[in-house]
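Have a look at this one before I ask anything.
For this view, one protein chain was removed and the others were kept in their places.
And now, subunit A:
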């Protein structure tokens, strides 16, 4: 239901069609490009074109909004890069080239890059597509930990509702005609998930918080 469109509009990757978007009480369109880059970082579904970059190089590019005209890294920048690598647990592969990485490792690298950008808000567009169930859970749990540990807001889109119910602090459920926002438990109570899909095939089980296929 227009998940990516919403996130890309919120991140100013694409222009908004109407309404207003405020970040810290200020209209999004009033931010200068580098100002916005120090407030909001992104993890997109698209592949990066240069696969010859190493993990550290990709993460280091997250410091671009803060570096000088030629992009030299200061001691502080290097510290932030090191922290980002350790938060996501990828120190072991930091010198590998991107073309050597698995999808899961690549995703972790992009998350570390967003962390190195050091913004209060991180937006991720479907961070778990292309990953198996183990890595989906791993990435989402990691995001939850990072959010609590660093006090950052992490906003991501997903159609993995089961996992999101278990791991998110708050959810925004979008259907054709209704949008509801709140804690997963509250949303379960109010029946937001029950109406999400036609009930002839799957039903939402409120007790376990999962979807069940009709037998």
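Quick note on the criterion: contacts are C-beta pairs under 8 Å (C-beta built on N, C-alpha and C of every residue); 3 or more make two chains touch, one makes a residue touch a chain; residues count from 1.
Please note the rule applied: contacts and distances are computed from a predicted model.
Chain not shown in the complex: UniProt lists it as "Iron chelate uptake ABC transporter family permease subunit", one of "Ferredoxin", "NADH-quinone oxidoreductase subunit H", "Na+/H+ antiporter subunit C" or "Iron chelate uptake ABC transporter family permease subunit".
Check A:13, A:28, A:147 or A:202 against the missing chain and you find that the one touching it is A:13. In the complete assembly, the contact with the undisplayed chain comes from A:60, out of A:60, A:111 or A:171.
Per the touch definition above, the residue from A:42, A:101 or A:167 contacting the chain not shown is A:42. Think of the hidden chain as still there; on subunit A it touches residues 11, 13, 32-38, 40-42, 44, 46-54, 57-58, 60-62, 64-65, 67, 69-71, 73, 99, 117.
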